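Take a look at the structure set out below.
For this depiction, one protein chain was excluded, whereas all remaining protein chains were kept in their positions.
Letters A and B name the chains as they come in the text, with residue numbers starting at 1 for each one.
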Amino acid sequence: MGKIDTRLAELGITLPVAAAPAANYVPFVLNGNQLILSGQLPFQDGKLIHLGHLGDKLTVEEGYQAARLCGINLIAQIKAAVGDLDRVRRILRLGGFVASTATFADQPKVINGASDLMVEVFGDAGRHARSAVGVPALPLGVAVEIDALVDVSV
Amino acid sequence: MGKIDTRLAELGITLPVAAAPAANYVPFVLNGNQLILSGQLPFQDGKLIHLGHLGDKLTVEEGYQAARLCGINLIAQIKAAVGDLDRVRRILRLGGFVASTATFADQPKVINGASDLMVEVFGDAGRHARSAVGVPALPLGVAVEIDALVDVSV
Partner (left out) sequence: MGKIDTRLAELGITLPVAAAPAANYVPFVLNGNQLILSGQLPFQDGKLIHLGHLGDKLTVEEGYQAARLCGINLIAQIKAAVGDLDRVRRILRLGGFVASTATFADQPKVINGASDLMVEVFGDAGRHARSAVGVPALPLGVAVEIDALVDVSV
């Protein structure tokens, strides 16, 4: 059991089965040491949670949980891509999109759900650059979508 | 005539003249083997098609066609950048932005227009990571904008 697998177990996080490609795109592309991950949605046990918009019916805390769940799905994809999570050298970047009304301005607090997760799981290697922006609508009506760029040893 | 040029001809796709830089930015930057492409709009014969928002006056099929057209313009830029399309080793990533009302949730079906094109043209090398998100508005009122990252041999 790898160091990161052990850390996930300590945190009580069970990785889902990595979602299969939905179309003519793939969940990840490994290009040398750069692992490029498609945008992940807040799936939990195969179901989407926290549908809707921030600033409307969702609270920042619900958005945070949705972002954390996107992060867990990103980690599941990383594991599917490289097998051993100990190969993660650095989470380079997260791109966070938050379904937002025109007056909602706390996108950073929402995306922190994924940022905090990455540091809990990967320690300093989880500290990443990121962007957090609002969007009017996301696939399947989810509140958060997050993509990522990861440096891995191969 | 290259393998990919032949494939484009089979598909009945004529590449447009790659759009010139619109300002102090450029349509592509080649950095080692990484080709970084600026967001492309659905130009056809020098005119923009399918202006407007998904969820309002545009159908998913019209959005799909707009995304396919963005893809054709991306391929024209790739050719302008590296000359021979057979130098494409992998379409690494597409970033898809769909002008959407707050209730439109089929951004993936729209961006499939570009994803399907990449696989039709480049085969397995066309299978990419991607994100698909809604936006309230895009340059010149277009329905879709797509940027890309491509691995090329130089």
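As a working rule, contacts are C-beta pairs under 8 Å (C-beta built on N, C-alpha and C of every residue); 3 or more make two chains touch, one makes a residue touch a chain.
This one's a predicted model, so the numbers in the text were calculated from it and none came from an experiment.
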{"item": "Listed residues A:L11, A:A129 or A:V154, member touching the removed chain", "value": "A:A129"}
{"item": "Omitted-chain contact residue, chosen from A:I4, A:I36, A:C70 or A:M118", "value": "A:M118"}
{"item": "Chain B residues that touch the omitted chain in the full complex", "value": "21-29, 31, 36-39, 53, 95, 97, 99, 135-141, 145, 147"}
{"item": "Residues of chain A (touch criterion as defined above) contacting the omitted chain", "value": "55, 90, 92-94, 100-108, 112, 115-116, 118-119, 126-136, 149, 151"}
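One rule holds for everything that comes next: only the chains that are shown with their structure count from here on.
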{"item": "Length of the line joining the C-alpha centres of chain A and chain B, rounded to whole Å", "value": "25"}
